[in-house]
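Missing here: one protein chain of the complex. Every other protein chain is in place.
Moving on, here comes chain A:
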Amino acid sequence: MSRSVLVTGVARYLGARFARLLAQEPGVDRVVGVDVIAPPYDIGAAEFVRADIRNSMIGRIIEQTGVDTVVHMSVIATPVSAGGRTAQKEINVIGTMQLLAACQRATRLRRLVVKSTSAVYGSSPRDPAMFTETLVGKHPPRTGWGKDSAEVEEYVRGFSRRRPEVEVVTLRPANIVGPGIRTSMTDYFSLPVIPGVLGFDPRLQFLHEDDALEAIRRATLGDAQGVINVAGDGVIGLGQAAGFAGRPTVGLPPRLAGLMGSVYHRGGLADFSPDQVRYLRFGRCLDTTRMREQLGLEPAYTTREAFLDFVRTRGLRGPLSPEVVNAVERKVVNWLRPPGSARATRTAEAQPRPPFPDTP
C-alpha cells in the first residue's frame, strides 16, 4: 500500500529534511509539506502547500489531498523563530487544535505522528534519574515551549479517544543537535562563555539530527503506537559539554541565572525560559527502552558522539578545547619531566592523544 503523508512545519530545518527524506521512500508516493512561508531549504520531491495551520484551510488541504498519515512537526520551540511569544503559543496550541479538528473529520486518516519534546517532563530534584514514558515530572513546565508541548500532548490524547481507530505516536526527543539544526541549545553552546547555575553540573542528553529523522521516519512508516522517548545513549555533564566546545563556564546564583535567561533572550543571543534554567540546574535523562522495542531504533550516535559531531561540524573551538588542554598538559609534563629521563618515557607512550577519542 502506497502512502500519502502530510508534514507540517516544512519551512524549518528538520521539517524540510524530513519531507525530502520521506519523498524518497519507495512506499510513499505523495508528500505534502505545509507551512506559512516557503521553505528556505530543499524539500526534494515533496509538494509544498502554503497554508496556516491556525485556520480551517488545513482541513480543506487534508480533505483534498486525501492523506492517510499526518506528521505534526510545527510545535515551535523558541519565540524568536515564531515572532514573539503570542504568535508562538498560537501556532503551537491553536495550530494543533485546528490540525486535530481537521484530522478528526478526515475519514482516510490512518496514522498521526506528533513530534513533542522531552521538556514536558520538566526538571526537578525530586524526579527519578531517568524518565520512562509513564512517569509524570514533579515539576512540569510552566512556560513557553514545554508548557505548549504538554498542552499539545493533551489535545492529542483527546483526539486519540475520539478517533480510536487512528494510530497515534507521540515522540519525545531529547535536545536535538547536529551539523545543521539551530535550537536554543546549539545557540547556548555557541556562546563565548557558557552561563550555568552555580554549584550544579546537570546531566544532559542529546539526540543527533540524523537519529531524530530516523525516529520520525520509523514512527511514520512503522506500526509503533503511544508515547516514545527518543535520545542518544548515555549522558554528559554540562561542564563536560562546555569542555568539548572549548568554552569556559561561569556559575551564576539561581536567581541571577533566571535573570540572565531573560537578558539573553532579549539580546537575541540564546533563548532561555525559566524551565530551561531549571533544566540547566537539575538535568534530565530519558529511558529509551520503548524507542528500541517499539520503534526498533538503535541511535547511530550516543549522546556524547552527537554532541562531539555538533562541535566538530560547527567548528566550535575555544580556549579550553580538548586539543588545547591536551597540548598544555603535554607542555607541563615536558617541563616537569624533561624528555630523556626514565619517567618521561612512560608518559611519552600515551601520546599522541586524539582530540576526540570516540568520534565515529
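To be clear about the criterion, a residue touches a chain if its C-beta (ideal position, glycine included) is under 8 Å from a C-beta of that chain, and two chains touch if they have at least 3 such contacts; residues count from 1.
Just so we're on the same page, contacts and distances are computed from a predicted model.
S.K.: Which of the following names does UniProt give to the chain that is not shown: "Glycine--tRNA ligase alpha subunit", "Oligopeptide transport ATP-binding protein OppD", "Membrane protein" or "Lysophospholipid acyltransferase family protein"?
M.R.: "Lysophospholipid acyltransferase family protein"
S.K.: Which one, A:Ile58, A:Val120 or A:Cys285, makes contact with the chain that was left out?
M.R.: A:Cys285
S.K.: Which candidate, A:Pro164, A:Gly199 or A:Gly315, sits in contact with the chain we can't see?
M.R.: The one listed residue touching the chain not shown is A:Gly199.
S.K.: Touching the hidden chain in the complete assembly: which of A:Phe244, A:Phe272 or A:Phe310 does that?
M.R.: Checking each option in A:Phe244, A:Phe272 or A:Phe310, the one touching the absent chain turns out to be A:Phe244.
S.K.: Where the complex has a chain not shown, which of A:Leu135, A:Val250 or A:Val263 is the residue touching it?
M.R.: Here the residue in touch with the unshown chain is A:Leu135.
S.K.: For chain A, which residues touch the unseen chain?
M.R.: 125-130, 132, 135, 197-201, 203, 234-237, 239-244, 254, 282-283, 285, 320, 322, 325-326, 329, 332-333, 336-337, 341-343, 346-347, 349-350, 357
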